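Here the complex is missing one protein chain, while the rest keep their positions.
Showing chain A:
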């Protein structure tokens, strides 16, 4: 590692810390500015509890530190967060870090499975669309991603459940038990993400196919498939890699809907429950965690990039 790379790394790490701090602060401000507070929400007793007298509500706010001045609350939370402690959930008293770590594995499962579906679906569509000589097939395939992106995720999920679970009894409709239960959520999550991959990959494949080195390869007698897979795809994969950070974000955001439709535990469900009752510690924990994932993925992409394309490393 030379001095240039070290400085580059240091700069990126500093930016990452900035992003995490911003995520923490913005989520705190937004939650704080929302009308109502978690104590009032919980004391409203689900749908139809009788309201507690104000003095009891005040006592409960004091218990959760919600009676402190806003800057004190912010400072205390920030200091604790620096040590990795996001406090305990106001809703159920669970340790926030533990709750996020518990919710992580099931979300990782559908995210990885969804990513697999996305790469397979997106890659296939892009390759076939740029390879085929039939204009109608090309146009059809190029239209698919736009369609898949514009379909609401929860609608796709519900339709899949209706057809494959309730209609043909092929797959379980809900739950997180076993690989079979992973299929429908993965497809639901993977389709819109795959569409994104397809769009980016098809565009850069078309571009690559017009490059001079393709003409050279063709002149040397390399077959169409060989050009497509060995030459064009390798070069076109780089731009697709840059959207990886965005794809991971897509998968995380999609997990909110997919986990709700398919009744799976995970970060998405945890988020929905916490936002609904303004459970500030949990929401902040999730926001900071998601920001950290983003930062790490983008950092990883930046670090891998020079390895794949030596020209970038030479410039920086």
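By our rule, a contact is a pair of C-beta atoms (placed from the backbone, for glycine too) under 8 Å apart; a residue touches a chain by one contact, two chains touch by 3 or more; residues count from 1.
Simple rule for what comes next: contacts and distances are computed from a predicted model.
Missing chain, UniProt name from the options "Cbb3-type cytochrome oxidase assembly protein CcoS", "ABC transporter substrate-binding protein", "FAD-dependent oxidoreductase" or "Acyl-CoA dehydrogenase family protein": "ABC transporter substrate-binding protein". Residue-wise, the contact with the chain that is not shown comes from A:159, picked out of A:159, A:225 or A:304.
Here the missing chain is touched by one residue of A:169, A:220 or A:311, and it is A:169. Contacts to the hidden chain, counted on chain A, fall at residues 34-54, 56-57, 60, 63, 88-89, 91-94, 154-155, 158-159, 161-163, 165-169, 173-176, 260-263, 265, 269-270, 272-273, 277-278.
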